[in-house]
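A single protein chain has been omitted from the complex, and every remaining protein chain is retained in its original position.
For clarity, chains are labelled A, B and C in written order, and residue numbers in each chain start from 1.
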Amino acid sequence: MTKDKNLKNGAPEQVNLEKGTPVKGTLGEALRSQGVSRRSFMKFCATTASMMALPPAMIPTIARALENARRPSVIWLSFQECTGCTESLTRAHTSTVESLIFDSISLDYHHTLQAAAGHGAEEAREVAMEENYGNYLLVVDGSIPLDNPGYSTIAGISNLDMLNEAAKGAAAIIAVGTCATYGGIPHANPNPTGAVSVKDIIKDKPIINVPGCPPIPVVITGVLAHFLTFGSLPELDHIGRPKAFYGQSIHDRCYRRPFYDKGQFAETFDDEGAKKGWCLFKLGCKGPTTYNACATTKWNNGTSFPIESGHPCIGCSEPDFWDGGGFYKALSMPTVDLSQTAAYAAAGAAAAGVAIGLMNRSKKNTSNKIHVKTTLEDLKK
Amino acid sequence: MNPAETPQFNIHAGNEFTWNVKPILHEIRHALQRFLDNGETSIIDLRSIPLAPGEEESIIETLGRGEVQARLDVLGASEIYETKYTGVWLVTHYNDSDSIVSRFIEVTEMPDVLKSQREDVVHALNALVTELGTDKT
Amino acid sequence: MSATIEKGINALKRQVDSSVAAFFSSCVHCGICAEACLFYTETGDAKRTPINKTEPLRRIWKSEYTLFGRVGKMFGLTRKVTDEMLEEWQELVYDSCTLCGRCSMVCPVGNDIALMIRKTREGMAAAGQAPEGLIGATTRSVTIGSPMGVKWPALAAQIRHVEEDSGLKVPVDQSDVDYMLLLSSMEIMNFPEFIEAMAKIFDKAGVSWTISSEAFEATNSGIQIGVSDIAAELVQRIVDVADKLRVKTVISPECGHAYMAIRWDGPNLVGKPFGFKVRHVLEVLDDLHKQGRLKLAGKDTQRLTYHDPCQISRRGGVIDEPRNLINLFADNFVEMPDGGKMNWCCGAGGGVSANERADEIRLKVFDRKKAQLEEVKPDAIISACSNCRIHLEDGLEEHNMDIPLLSLTETIAEYLSDE
Partner (left out) sequence: MSEIEILSWARGPGLQIATVIFVAGVVIRIFEILLLGRKANLAEAKGSEMSSGLKTMITRTVPDKTTFKRSSVTIVAGYVFHIGMFISFFFFAPHILFFKDLIGISWPSLPGAVIDACAVISIIALLAVLVNRLTNKVMRFLTNFEDLLTWFLTFLPLITGYFAFHRIGFTAPSLLAAHLLSVELLLVVFPFTKLMHTFTLFLARWYNGAISGYRGVES
C-alpha cells in the first residue's frame, strides 16, 4: 500500500476551510434566516452527534462549531459507477436533518442531481473550481479506468484528466463508495478497464475514504457534518476510513455475535439455525473482516441491516470484496479448490515417492553388493 | 399461505441477547447516583450501542413512563418523557416521515431541549414587539 | 587389518530399513529415553542419552535415504560420519549401552532405540571402532569356540565332576534327542552346578537330552560387538550340530544375550528358519511343569526377589515363566520395583562386561540396582543369566552388601520332589 504523503499515521492534515468563505455567512446565520429555532438546532446537533458516532457529551461543542461553520463548495464527480452511492445518499432517512446538512453546503456540481445539463453543467463545475480554488471539497464516486481513457468520459474528458484537474484546487477529497476508494467492482478480477481508486492517482491531497457498496447514507452525511463542524477530516484508519464509522468490524458489533461465540450456526438459509437467528458465519458472512457501521447504524430508517434480515455480510466496504472467494464461502474456507490441489500433489508425489524409494533401494542393494563378509581380520584398522 | 404454515423466524431473541440490556440499565443507575451526589447530568446515545432487535424496546419497557411527557414540533416531531424513574428521561427525535433519527436517555432534572432557548426568547420578544406594533402602553 | 571408515559407512547404509527410517523420522528430541537409561540416570551425563548414541546411523539415514538429506548432501550441508566422530562415539555406543532396551519401551513415538544402537555397532565395528575387549572376546569365540577361551576338554572335565557328584549320566553327542543343551562359558567355568541341576531335572522329567562336544557354547560375541557375519558363523556352528544330531529343541542356558542370539537373531543371521525349536531353559522348565513332569517339594521361606535379565524378559519375552517357576517353591517372593518387562538392567550386558574399559562405569551404574535392592531388602536374589549374576555379585561386593545370588534353574533342582 502506498502511503499518502499527506497522511501522517493515518491522520489527515487539518484542512483549513476558514480561510476562504465560498458562500457568505455561517451556518448558524443561514439556519436562523430560514427560521429554524434554537430548539430545532439543538435537535439537529444531537442527531448529528449521534450520526457521527460522537459521545453525547460533545453535543455542546458540536453546536458551537456548527453555529460558526462556513458553507463549503462541493464538487461531486461520478466516474465508473452505478449511481448506487448517490441513490443511497438521496434516500437517506433522516431527511429533515440531512437536508439541513445539504443546505449547509453548496453542491456546485453533481451531474446526476443538478438541474443544469450539457455545457451548462460543465461550466458550473469550471466556475466553482475557479472561484473556490484551493477551498472546495471534491467528492468522487466510481473508479477511474487507466487502460483506455475512452472507457469512461464526461463531456469528452477522460475520468483521469477530470480527476487530476479537479483535485488540483481541492482542499480535500472524499472518495465515496468502494469503487472510488478501492476500485470496487470495476477493479474486480480480471479488471477489464484497468480501474483504479482515487488514492491510486491522487497523492498530494488529503483523501477520506467512505467505502461501501453503497456506503451507509448517514456515514456520507456524517463525514460532511464533520467537515462542517470541525473544518477538518475526521480521524482515519490505516486505509483512509473515518474511524468513527469504520473503527469496529461488523462481527464485533453484531447482535448475532453471541451465537458465534457459542458455536451456534445456521448451516443453510432455511434450517432451524437460520430460523432461530443463529450466526451466519458458515453461510459465508464476512462480518469478521469487514469494518463498517451497519450493525449499529443500520439501513432503511434504522430498520435493519443484511445480517438482521438473514443474509451474511458480503464485506462490501473492504478492498477487493468481489474477489474474496465467493459471498457464500465461509471466511475460513480456502478460495481455491484445495482438495483437487491436494489430490494432484499426492498423485504426483506418490510417483516421485516411488522413484525416490527405488533409488534408496538400489543404493542399499549396492551397499549390500559391495559388502565383503566381515572376518576377524576386519575388526581392526 | 395458511397462517399456521407461516414459518416463524425468531430473530427477535430474548432480553439478554447481546448482554447489553443489563449493563445499560446499570449505567443509568450509576448516572442517577452521580446526579444525586453532585448534580452531574448524563446522556446515553441508544443508537451507539449494538442492540439486538427487541432490546431497545426492552430497555424502554423497563424504564416505563412517569409523570411528565412532552411533544415537540421541531424539524419533525420529538417525544420527550420522564420515565417512572424520576430524573431519567427518554428523548426520541423523529424526522418528517416519523422515523426515529436519534434516541437518548438523559439523566437530568429536565432535558435542555425542553427549556425555552434564549435565542428563541429574543426572537419571540422581537416577534411580539412587531405584533404589537408601535403601541407601547 | 582392513577396517576402514568406508566399510563402516557402508555397513551403516546396509542397516537402514523402513523401521529405522520411521524411527529417526519420528524423534522429537524429548529426552525421555535418557530417564529410562541407567547410564544417564546414574551419571547425569546428557551425552549418554540413548538416542544420541545412534547419531552415526542417523547421519547416514539422513544424508543417504531422505530427500532433504540427499539434496543437502549435494551442497555439502549434511554432517558427515568420520573416523574422529566414530571414535568419540565408541564410548557411548559400547561402554554406555547394554542394549537393555528400556529406552525402546518408554519412547513416546515408539522408537526401538536399542535396535538402532545395535545397528550402529555394525558400522562402528566395520570401521574398526570396536573396543579391544570385545574384539578379543570375539576373536576367541571364532578361533577357540568360546569368548572365555573354554575348550571341550575343560567342559568334559566339568561333566565328569558332575557325573561323579550326582551319579547321573550326562549324555554327550547323542542324536535324535528331545533337547540339546547349550552352555555359556561362564557356567562352565564358574557355575558347573548348572549342568548338574539340568542333569537332575531331566532325569526326573524323563526326557532325552544331550550336550554337543562340537557346539556347546551358547554365547555369541558377534552380536555384542555388532558384526552380523561373525554372529552368523557362530550360530551356524550350532545349527549344523543340531541338524546333524536331529534334536527337537535347542536349549539356551541362563544367559541373556545367548538367548537373543540363538532364539531371535539366529535364523535371521543364517538366513533361513531353523529345523528345530529354540527355547530358553526357563521356558523348558515351565513347560515340563505344565506337563506334570517337573514336580517340586518343599518351600523356601526366605524373602526372594527376581532380577529380570533384559535379553530374556524385555527383549526375549520370557517374563511369566520365571515367575511361575519361582512360585512353585518360594513362600515369600517380592517383585523388584519395575519388575518384568520394565526392569532395570544390571549394567553389564550387551558386551559391557567383556569390555574392560567400561569397568568403572559398569560399577557406577550398578547404583540403580543397589538402590532397588535396598528398597526390596531381599534375603537372596534369583536370576537367570550368569552374566547378570556375576556382575550383581561383583557390585554387591563393591558395596559390601551380602545378598546371595541364586540361579533359578539350580534352585529348582534343589526343590525337586523325590517322588
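Please note the rule applied: contacts are C-beta pairs under 8 Å (C-beta built on N, C-alpha and C of every residue); 3 or more make two chains touch, one makes a residue touch a chain.
Because the structure is predicted, anything quoted here is derived from the model rather than measured.
Engineer: Could you run through the displayed chains and say which ones the absent chain touches?
Structural biologist: Visible chains that the missing one touches: A, C.
Engineer: Out of C:K248, C:K341 or C:K370, which residue would touch the omitted chain in the full complex?
Structural biologist: C:K341
Engineer: From the list C:A46, C:A157 or C:A297, which touches the chain that is not on show?
Structural biologist: The one listed residue touching the chain not shown is C:A46.
Engineer: Quick one: which of A:G118, A:P190 or A:G263 touches the chain that's been left out?
Structural biologist: Of all options in A:G118, A:P190 or A:G263, contact with the hidden chain holds for A:G263.
Engineer: Taking the full complex into account, what residues of chain C touch the chain not shown?
Structural biologist: Chain C touches the chain not shown through residues 16-23, 25-32, 34-36, 40-41, 44, 46-47, 49, 51-52, 65-68, 104-112, 115, 263-268, 271-274, 277-278, 313-317, 319, 337-338, 341-342.
Engineer: Name every residue on chain A in touch with the hidden partner chain.
Structural biologist: Against the missing chain, chain A presents residues 1, 182, 237-239, 249, 251-252, 260-263, 265, 281-282, 288-289, 291, 318-321, 323-325, 329-336, 338-339, 341-342, 344-346, 348-350, 352-354, 356-358, 360-361, 364.
Simple rule for what comes next: only the chains that are shown with their structure count from here on.
Engineer: Can you tell me which chain lies farthest from chain B, using the average of the Cα atoms as each chain's centre?
Structural biologist: C
Engineer: Quick one: chain A and chain B, Cα centre-to-centre, how many Å?
Structural biologist: Whole-Å distance between the two chain centres: 32.
Engineer: Rounded to a whole Å, what is the gap between the Cα centroids of chain A and chain C?
Structural biologist: 76
Engineer: Chain B to chain C: how many Å between their CA centres?
Structural biologist: 92
Engineer: Okay, in this complex, where on chain A does chain C touch?
Structural biologist: Touch residues, chain A against chain C: 356, 360, 363-364, 367-368, 370-371, 373-381.
Engineer: In the complex of these two chains, what residues of chain C are touching chain A?
Structural biologist: The touching residues are 1-4, 7, 10-11, 13-14, 16, 64-65, 67, 125-128, 130, 135, 138-139, 142-143, 225, 227-230.
Engineer: If we count contacts the way the header does, which residues on chain A are in touch with chain B in the complex?
Structural biologist: Listed in rising order, the residues are 32, 36-40, 42-44, 46-47, 49-51, 53, 55-57, 59, 93-97, 100, 253-258, 275-277, 295-297, 301-302, 308, 310.
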